[in-house]
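Complex shown without one protein chain; remaining protein chains in place.
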Amino acid sequence: MNVRPDFSKHANHAETAPAFLSVWDMHSYYGESYIVQGISFNVHEGEILALLGRNGAGKTTTLRSIARLDNPQVMKGEIWLDHQPLHTMRSHQAAVAGLGLVPEDRRIIPGLTVEENLQLAQIAPPIGWSLDRLYELFPRLGERRRQEGVTLSGGEQQMLAIARALARDIKVLLLDEPYEGLAPVIVDEIEKTLRHIKEQGMTTIIVEQNAVRALQLADRAVILDTGSIVYDGSAAEVLENESLRAEYLAI
Amino acid sequence: MFGLDKKDGTLLIIVAILTMCAPFILNPFPADSAMAQFNAGYPDLMQRFVIFGIFAIGFNILFGLTGYLSFGHAAFLGVGSYSAVWMFKLLSMNILPAIILSVIIAGLFALVIGFVSLRRSGIYFSILTLAFAQMSFALAYSVLTPITNGETGLQVTLDDPRILGMSATADGSIPVTNLFGLEMRAAYDMAVGPWSFTFSAGYYVCAVILLIAFYLSIRIFRSPFGMMLRAIKSNQTRMNYTGLNPKPYTLAAFVISGMYAGLAGGLLAAMDPLAGAERMQWTASGEVVLMTILGGAGTLIGPVLGAGMIKYFENIFSKINEATLHGWFDFLPEPLENATVWVLEHFVGAGWHLTLGVIFMLVVIFLPGGLVEGGQRIGRLFGRKKAATKAAETKPAE
Amino acid sequence: MGILEVKDVGKRFGGLKALSDVNLSVAENTCHAIIGPNGAGKSTLLNCLVGKLIPDTGSVMFDGQSVLGRSPHEINQMGISRVFQTPEIFGDLTVMENMMIPLFARRDGSYRLHAIESVASEKDLTQQAEQMLDEVNMLDKRHMHSASMSRGDKRRLEMAMCLIQRPKLLLLDEPTAGMARADTNNTIDLLKQIKEERDITIAIIEHDMHVVFSLADRITVLAQGTPLVEDTPENIKGHPKVKEAYLGEAA
Amino acid sequence: MDAILLQILNGLDKGSAYALIALGLTLIFGTLGVVNFAHGALFMIGAFCAVTMQRLFGLSFETVDPDKTDFLGNPLKVKTPYLESWFGPEVGGALIDWSVPLAILLAIPVMLIIGYVMERGLIKHFYKRPHADQILVTFGLAIVLQELIKHYYGANPIQTPAPEALAGVAQLLPGVVYPIWRIVYFCFAVLIIGAVFAFLQFTTFGMVVRAGMADRETVGLLGIDIDKRFTLMFGMAAAVAGLAGVMYGPINAPNYHMGMDFLVLSFVVVVVGGMGSLPGAVAAGFLLGILESFASTTWATTTIPGINQIIIYLVAIIILLTRPRGLMGRKGVME
Partner (left out) sequence: FTNEPTGDTVTLGFNVPQTGPYADEGADELRAYELAVEHLNGGGDGGMLNTFSSKALEGSGILGKKVEYVTGDTQTKSDAARASAKSMIEKDGAIMITGGSSSGVAVAVQGLCQEAGVIFMAGLTHSNDTTGKDKKANGFRHFFNAYMSAAALAPVLKNLYGEDRKAYHLTADYTWGWTQQESIAAATEAMGWETVENVLTPLAATDFSSYIAPVLNSGADVLVLNHYGGNMVNSLTNAVQFGLRNKEVNGKNFEIVVPLFSRLMARGAGENIKGIVGSTNWHWSLQDEGSKAFVKSFGTKYGFPPSQAAHTCYVQTLLYADAVQRAGSFNPCDVAAALEGFEFDGMGNGPTLYRAADHQCFKDVLVVKGKENPTSEFDLLEVVEVTPAAQVTYPPDHPMFAGGQLGSCNPGA
């Protein structure tokens, strides 16, 4: 099963380090609408990748495809995570294989308290950070642990969603607009955390509208436009290159 | 046409043609052939098709548009029937006043029940309507017997007053329901070769009313009101914060669909002047739910198809018996004949419910949108070429 | 006397004081921003204005009338429209139909049970809707099923639905969260333009300081349920307390 | 006084049946969100497990008794159960006598299998479908099951008597007697309810299923295979319904439409109890049972004619209008 797809035709995969997560020629559909149209990219272990693009470019669709959710359907393509073929798995298997997704609308589970939302993440092994450690990271959650998750403020919910991902022992963290709705100080806080866990070896893909922030954090960037990759390269380069930014990110 | 766009206009015309030619369409088999068993073109069943069609169309205005699933609509049908029969008993055998009264009374009933039930939504609403209907049924079945004649059902009798008509005809029988003299029971038989077709006055009266009811329902579906109802189904919160109180709209939909049910009840009584309490039972309410879903909830024509299908099975399959089956298969060698009959016997006669159950399951499993979806699939099969070119153009949804 | 007067409003959730002694006065035809850390009570305050929550203490006056004790649709009829933190649209309807519903709503609260004439015959309403969609750059999506749009688009649609009602007071709860930078800028322009063209007052909650500083005439900083300061944008930017508790590096 | 006590006992007993059926239904309907119109049919199948067990134990061989004649005047064939000839009339007879409680052993595996097959084969595909579709498919299934039972067991009720030892009446107080089997049924119901509660309370199972119900997708993202748990939940609900049916046989003779008779009522009980609440369903079951019992007294029916026929619905209306989510409903569950 260890056959690796051949990426040689992709100019941007010049690096020699073996990819930790690789997506190869992935095509995703919502019913009849063809959204992600054959994209391929690699993420290396311990790397932060920024996945950028306009509204409706297909970023969320890409993350959901990787996380193996039922919708969209991946009609073609392969996804490998640390030698495991994610494309043959369903979402719960992908999660066990080491994938963690912080979904875009947070998806706090109604009817469950903050603490139960976190406990839920620790039912299926492997288990990651302890609740205490999570509360340390987000004291706000500790204060609110008995409150029903969905009554949290928007920003608190975002914290809970991130904490929930970290509560599992994951190898790759997929973040869909993690800064949305967060106060600037908290964004700083989370950014620090992301850097911190990166140092401990976490691989991360971050989708963010605040492109500048994301690019400052990321090692590499992939830019999507109408379901295809239009840029794959270093993050710094995008930051520096005015025309690139203007063309794909309108900033 | 009539203020409808082309698609809806075509649909209305098709329905009109189908209903008007129903006596032919439903009797495709020569009268003395073995298949004659499957003919459905006799007045009573044709009337039932359209009457329950009306019932289902009305139900769909509530359920299909607002998503409120009422489990008590049979109560309005029953109330309509009782009102109509009382008109026959007290006033005259003319169906017009009877039907008008049944629509009004059912509307009033719906207003009261709807006003209370609509204070809740979702399953709580369903159970409230169910509870009201079951209470009405229980009362009609026993306590209110003086008004409803209980289990037997309210009937016209020889000694009813009928102040605008006559209590009994000259030859001592009960007069027949009529529309200004046109007797509902009147029928004309036409024989074409081995085929025979029956044209019944009652059926055509019902059919015309169905067309009007259907036309109105199209107009409602396409109106601002209809759109408002769909919006309510979609997101009540947004509705509130847009300055709209959903309650009057849902209540209006509830009352309109209750009036449709009353109309259907009145027509049932007009075609056959007896109102039985069972038509108010939960199973009857459930039946209209099943009709609507089976045909395709939220579609215009679906409920009518669903109603037709269920009534067809109830009336045609239940009448096929072992002897009939043997008649069909006697060309087979004896053991084979017996085996075939043994298998089929499960599904006809007393087993007609089994067939219905299986059909329900098959339809909902394979045609999630109901019979209408089946029709569309067939349509697509024929229009495959067009579809293929379309698919090639499929582009990202941006 | 402002068009919106909030006096001594307090709200508790069980043991939690979400709002206490909130006083706020919004002058007519201005844009008032409310900022503050996550969980400060911003959304709660908005909820108290539109009738989603009833404050425990205090009063809320709009246009000289109290809004307390009125149901949401009545408050809307007084001239307050609101955009939510997570988009609330009619997902089963098309974009165009979404726009028609607010047009059918009557300001005077009377009911239109127009069950017989067709939607298509409402020519001038249709025109108004199309014009509004054009203004938010969504005209090309008018036949789209609104649930299957990306979230940025849902946001814009919701805003358009509120604007087309020509409210006197528009409440925006993080309207640009998750919007691409280009669209954020469009939104800013749109709001500015509308503010100029129409007699409209805007109250906005935002974590994106770029938006806040471009739009706001005055800013209230809310922290732990009470207003910390209220001032002009310039002064807020430099306010040390605000910087520490909220803005962080963004300032 | 005695009369009141008796009516309370009756109410509890009626309530046990309602509560057990509603409990199973809540697991499927209130928790999994599937409007299961086949739940009554599961109850009926449970009862027919008892019938089947009785028939299995009663399987006999025929010998001809030349002294007697049958209805056509031919020599009468006398049947002797195999069990009696194998184990002797003592043990064999006792086994036959105890066939109803022993049918539990048959019912548990049968119901678990039926529940498994039903969920995997059918219901699984309907979680995401509208409730209307669920109603249609489960109603169809209920009809099919019911018709099959009717075809093979006939339409008339079939007696499944309680074991001799439990068939009599117990003297509870001087002057107050009560059928032993009904007391057994009540205790049995309490036991089952307790077991289900314990299972859901002391494990995270309940929480996970509730979460899965609210948002399957997210629960999957957290590495939990929710399908498996749903299947187990469904099997459990089927088993509860089945057990309620097995033990109900001696109270009222099983017939093919007993499920339909209970169906609507059990939905009312679940909703009055409040969607998603197990204690609610149980409480509502007992409450409605007791109220129905009292409404059936002569005193009640003479005061308000017909009250016995409408009491449940009347109470349901009052409760739903005064408490928006029934007795103990959870917010957001199927609203």
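Labels A, B, C and D are assigned to the chains in the order they are written; within every chain, residues are numbered from 1.
Quick note on the criterion: contacts are C-beta pairs under 8 Å (C-beta built on N, C-alpha and C of every residue); 3 or more make two chains touch, one makes a residue touch a chain.
Fair warning: this is a prediction, and the values are worked out from it, not measured in the lab.
S.K.: Using the touch definition from the header, name the shown chains in contact with the chain that isn't displayed.
M.R.: Looking at the complete complex, the unshown chain comes into contact with B, D.
S.K.: For the chain left out of this view, which of D:Gln7, D:Asn36, D:Thr231 or D:Ser266 touches it?
M.R.: Looking across D:Gln7, D:Asn36, D:Thr231 or D:Ser266, the contact with the absent chain belongs to D:Gln7.
S.K.: From the listed residues B:Ala22, B:Ala138 or B:Ala231, report the one that touches the chain absent from this view.
M.R.: Only one of B:Ala22, B:Ala138 or B:Ala231 touches the chain omitted from view, namely B:Ala138.
S.K.: Identify the residue among D:Thr63, D:Ser85 or D:Gln159 that touches the chain left out of the display.
M.R.: Residue touching the absent chain, from the options given: D:Gln159.
S.K.: Residues on subunit D that touch the omitted chain in the whole complex?
M.R.: Residues of subunit D in contact with the hidden chain: 2-3, 6-7, 9-11, 13-14, 17, 68, 70-72, 76, 150, 154-159, 161, 167-169, 175, 177-179, 181-182, 250-253, 255, 257-258, 261-262, 292-294, 296-298, 301, 308-309.
S.K.: List every residue of subunit B that touches the chain not included in the displayed model.
M.R.: 39, 42-45, 48, 138, 141-142, 150-153, 155, 157-159, 168, 171-174, 176, 185, 198, 272, 274, 276, 278-279, 314-315, 318-319, 321, 323, 349-350, 352-353
Please note the rule applied: only the chains that are shown with their structure count from here on.
S.K.: Name the chain whose C-alpha centroid is most distant from the C-alpha centroid of subunit D.
M.R.: Result for max centroid distance from subunit D is chain C.
S.K.: Give, as an integer number of Å, the spacing between the C-alpha centres of subunit C and subunit A.
M.R.: Chain centres of subunit A and subunit C, defined by C-alpha means, are spaced 30 Å apart.
S.K.: Let me have the rounded angstrom distance from the C-alpha centre of subunit C over to the C-alpha centre of subunit D, please.
M.R.: Spacing between the chain centres: roughly 53 Å.
S.K.: Enumerate the residues of subunit A that touch no fewer than two other chains.
M.R.: 30, 33, 56
S.K.: For subunit C, jot down the residues that touch at least 2 other chains.
M.R.: Residues 148.
S.K.: If we count contacts the way the header does, which residues on subunit C are in touch with subunit B in the complex?
M.R.: 50, 71-74, 76-77, 81-82, 84, 88-93, 97, 100-102, 104-107, 109, 111-122, 144, 148, 161, 165
S.K.: In the complex of these two chains, what residues of subunit A are touching subunit D?
M.R.: Counting only subunit A, the residues touching subunit D are 67, 69-70, 90-93, 95-96, 100-101, 103, 107, 109-112, 116, 119-121, 123-125, 164, 168.
S.K.: Across the complex, what residues on subunit B touch subunit D?
M.R.: Those residues of subunit B that touch subunit D are 63, 69, 116, 119-124, 127-128, 130-132, 134-135, 138-139, 141-143, 282, 286, 289-290, 292-294, 297, 346, 351, 353-354, 356-361, 363-365, 368.
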